[in-house]
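Take a look at this one; I'll ask things after.
All protein chains of the complex are present and in place, except for one that has been dropped.
In order of appearance the chains are A, B and C, and numbering begins at 1 in each one.
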Amino acid sequence: MPRMTMIEAIRDAMDVSMGRDDNVVVFGEDVGYFGGVFRCTAGLQQKYGTSRCFDAPISELGIVGTAIGMAAYGLRPCVEVQFADYVYPAYDQIVSEAARIRYRSAGQFTCPIVIRMPTGGGIFGGQTHSQSPEALFTHVSGLKVVVPSNPQDAKGLLISAIEDPDPVIFLEPKRLYNGPFDGHHDRPVTPWSKHELGDVAADHVTVPLGKAVTRREGSAVTILAYGTMVHVALAAAEDTGIDAEVIDLRTLVPLDLDAIVASVKKTGRCVVVHEATMTSGFGAELVSLVQEHCFYHLEAPVARVAGWDTPYPHAQEWDYFPGPARVGEALRVVMEA
Amino acid sequence: MPRMTMIEAIRDAMDVSMGRDDNVVVFGEDVGYFGGVFRCTAGLQQKYGTSRCFDAPISELGIVGTAIGMAAYGLRPCVEVQFADYVYPAYDQIVSEAARIRYRSAGQFTCPIVIRMPTGGGIFGGQTHSQSPEALFTHVSGLKVVVPSNPQDAKGLLISAIEDPDPVIFLEPKRLYNGPFDGHHDRPVTPWSKHELGDVAADHVTVPLGKAVTRREGSAVTILAYGTMVHVALAAAEDTGIDAEVIDLRTLVPLDLDAIVASVKKTGRCVVVHEATMTSGFGAELVSLVQEHCFYHLEAPVARVAGWDTPYPHAQEWDYFPGPARVGEALRVVMEA
Amino acid sequence: MVETRKGGLFVPEPEVRPGGQPDFSNVKIPRAGTVERPPVDVDPRDIRDMAYSIIRVLNRDGEAVGPWAGTLSDDELLEGLKHMMTLRAFDARMQTAQRQGKTSFYMQHMGEEAVSCAFRRAMEPGDMNFPTYRQAGLLIAGGYPMVDMMNQIYSNEADPLKGRQLPIMYSSKEHGFFSISGNLGTQFVQAVGWAMASAIKSDDRIAAGWIGDGSTAESDFHAALVFASTYRAPVVLNIVNNQWAISTFQGIARGGSGTFAARGLGFGLPSLRVDGNDYLAVHAVGKWAVERARMGLGATLVEYVTYRVGAHSTSDDPSAYRPKTESDNWPLGDPVIRLKNHLITRGAWSEERHKQSEAEVMDSVIVAQKEAEKHGTLHAGGRPSARDMFEGVYAEMPPHLRRQRQQAGV
Partner (left out) sequence: MVETRKGGLFVPEPEVRPGGQPDFSNVKIPRAGTVERPPVDVDPRDIRDMAYSIIRVLNRDGEAVGPWAGTLSDDELLEGLKHMMTLRAFDARMQTAQRQGKTSFYMQHMGEEAVSCAFRRAMEPGDMNFPTYRQAGLLIAGGYPMVDMMNQIYSNEADPLKGRQLPIMYSSKEHGFFSISGNLGTQFVQAVGWAMASAIKSDDRIAAGWIGDGSTAESDFHAALVFASTYRAPVVLNIVNNQWAISTFQGIARGGSGTFAARGLGFGLPSLRVDGNDYLAVHAVGKWAVERARMGLGATLVEYVTYRVGAHSTSDDPSAYRPKTESDNWPLGDPVIRLKNHLITRGAWSEERHKQSEAEVMDSVIVAQKEAEKHGTLHAGGRPSARDMFEGVYAEMPPHLRRQRQQAGV
């Protein structure tokens, strides 16, 4: 198996999909000739031509709006929004249109589109290159929401997303593009080439939407995480020596509730972590479900560790980022409760 | 005290504010000459002239975007979005701009705007005249979110919102405009003129943002609700005979956590209700906070009653609406747990 | 010279308000037949002035004149007349049905029937419309069964959309009619995407987008023009300027611009204006634009100048914001009467046959209505199931929706 970075894995997923299905088209800002500001689409235009991979005007509304029209025609557009922070101009098209076309037309028209976007902080991007807006999509019926944490999953999940008959929001933690970042920003970064999850199968391979995976087995407490925070959670378990079970959700909608409930019933404790702001974040949904389904097994309140309820600041990046120290602290509190 | 409908109370709040402060301006689609499709701004243009109350082009983005510019100038715009379902074209301006201008400019520029919009179902409005998008705003740091449940509050809260130095999302449950709807759609509707909360003080009166109120004292279980669901909750308590304490949150951000915690610690049980879709709704945040702060007082899992995770259907309106029967059922389950 | 203004905000106002005398003297109407008909491969730069004129075919005497005349035969025109009459009768019945409580909501087309009915004729099977709520003529003229439209309006057990959608938010893939959104504007850019897809596949099917005058202010309008012009998408972009957006007159959306069609000039698109109450003109212009698109020449922007005679919807009462008699003064007349007179002038029709036809059309609508009502109306008789509410959110029902459906006991 070739070792790939997350960028290469994502590119490979699109490449494989475009190769297998003529209806897959890829476009977005700087996506065509240049291959994307993060290089995720590099080479695709050369390989598949300008009709299948092209540059778009700077209109996220137009990108998603035309993708919806293409999907209604029968294509499978996989579009890029340059940063998740810039998805809001397209929000109406996503919420009012993509998410509801199947429903309102009773299945006459469908919307198999994928909207890829880099999320999360850790690159000193300030308030407009750091956001994690997943909760703004998980609340919208009709959308699926996916967040990979490593190259292997990124490829398999993206191919599944492209093949999915419904619209999928595909959030790519940009701090993971080149290596598994665990929040220890002061330590040297390991590249994916040194990590087993950088092993990515060639050709067509899928990871099903809606299935979580256990990244670390443990008996003391369950950590629910996705994206970058999976690595932070693993680091926190390591750092504290607390025998945490770390579940990588991979897909937020549909959610693998069974995996969550089984783990929390086993450990009796739970910490939910995400990088997005706390209030009304997806963590709130997770906490609600855990307390609903595991109430009688819980030995402590479920704790949330998340971004503070402020815009993502520039200089105070590491004060904001919910790193292993904060997760570790939450683990201790939950264990001592 | 004159009796007013919620529409009259809202209009009166704007009238009083415009009368006291020249900087208050009101605009939106059909808001000027005609006075709004729900008549909330009727008469204001005649009284204050076309510079202070006027019709806007059908561009929610433009309405909110220009309001932000006006606020930066020093005005206090109070704008209407015709239905909350149509706020998404303005979402970027609200999330990326209004919510963050004070923060990112370190207070040099501020954004004292109010964005009013009718929310909720119950009028056979189908998927595009029924939504309750509060959770899409409560997740955004920098916004305040208000939901009145009666004319008295509507006036006092709207005046507070207009006077607030920060952007306020003001959600008006349209099913309450003319009377206190309790979800018994098959029973005759009482008008506000027959309800004590239809008593609205004349002139300047405020209800502070961030303060909940107990609508019904009870000892068995706490119901957390806002907007239309306050009346549904009261009906459910009545119908089931369960001695529920009903808390009307009034403001979702900032939230009156103290009131919530005090009540749940007293009753030991909690049901959270809202009309918006369940997953990642604001109810999830409430459940999370309750279990975090009241864990050792809880005798049963906190239950959520909410809209189903589907678009709001037309014909199946009453199957969708979380009426008193569903809230009552949740009360019973929580009591028996 | 432009007037300077000091003291307050400039807010455009219509010429008249209730109580005033209707006045359309500011609407410049060129004589029928006077506007040139360029070849479809014209350089858009050479026809910029067409964005400020109005293409008209039917003159006051009911004759078809000028270079845009002659696209339709007698039989075709007679059928067109029938389509418009059917739409009008359909509207009348459904408007009443709503008043009777058989459904929650209705929107009529009175005065605008020519636009959608005639445009539909310019399209081919396989083409796709992205309509607003005021183009039911596309369905009627396309042969979509009225009873299915009514079933949708009634949200009854036979509703093809299973009760999920607000009345009149039809959808028919088979009839080239994309699912209507209640959100204004959104579909204009989707039409462009559909057309781009057709180009990507080297297909020759084309798309048509539809938008109202008021809704051109929405962002989707801009995105549609940007993408359509950049990628030369095979799409016809139709603006129906019926002078009103609920209570707001067209001057608020149009601002300082001369016309809505002129919005296309900044994108290098051929931008035409047409008499929207002239069935022949609408068809001729539609055909021209469709041909351009089909030949790979790119998008055309068309403004249909018409008038919304009725209320915006059953929730609206226009007497609050415009003179009651304003529609009588509308200088472009009534599309049904104009086509009727033309056919009579042509010797293909008579007042008598028209009367008779009116009765027949109404009968056919009533027959359809009876049939539909057998399947129920909104609050009585057969209705879609609560189970339908949970279906179709996704292709496959995810676990959380299964749990909710179970909880709902359906």
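Points to keep in mind about this one:
As a convention for this text, a contact is a pair of C-beta atoms (placed from the backbone, for glycine too) under 8 Å apart; a residue touches a chain by one contact, two chains touch by 3 or more.
The model shown is predicted, which means the values in this text are computed figures rather than measured ones.
Contacts of the undrawn chain with the visible chains, over the full complex, involve A, B, C. Contact with the omitted chain, checked across C:Ala32, C:Met107 or C:Ala217, is made by C:Ala217.
Check A:Leu61, A:Val79 or A:Ile223 against the missing chain and you find that the one touching it is A:Leu61. Of the candidate positions C:Pro30, C:Gly268 or C:Gly381, contact with the hidden chain is made by C:Gly268. Against the chain not displayed here, subunit C makes contact via residues 1-2, 4-12, 39, 41-45, 196, 199-200, 202, 204, 217, 219, 221-223, 225-232, 251-258, 262-269, 295-298. By the touch rule set out above, subunit B reaches the unshown chain at residues 25, 51-52, 56-57, 59, 61-62, 65-75, 89, 92-93, 96-97, 101-110, 141-142, 144, 165-166, 210, 253-255, 257-258.
Against the chain not shown here, subunit A presents residues 29-30, 32-34, 37, 49-51, 54-59, 61-62, 85-86, 88-89, 124-129, 278-279, 308-311, 313-316, 319-320.
The rule is short, and it goes like this: only the chains that are shown with their structure count from here on.
With centres defined by CA atoms alone, the chain at the far end from subunit C is A. Of all chains displayed, B has the C-alpha centre closest to the centre of the whole protein C-alpha set.
One simple way to say how far apart two chains are is to compare their mean CA positions; for subunit A and subunit C this gives 41 Å.
Per-chain CA centroids place subunit B at a distance of 36 Å from subunit C. Separation between the centroids of subunit A and subunit B, computed from CA atoms only, is 31 Å. The multi-chain contact residues of subunit A, meaning those touching 2 or more other chains, are 89, 92, 96, 103-104, 141-142, 253. Within subunit C, contacts with two or more other chains are made by residues 162, 164-165, 169, 181, 183, 219, 393, 400.
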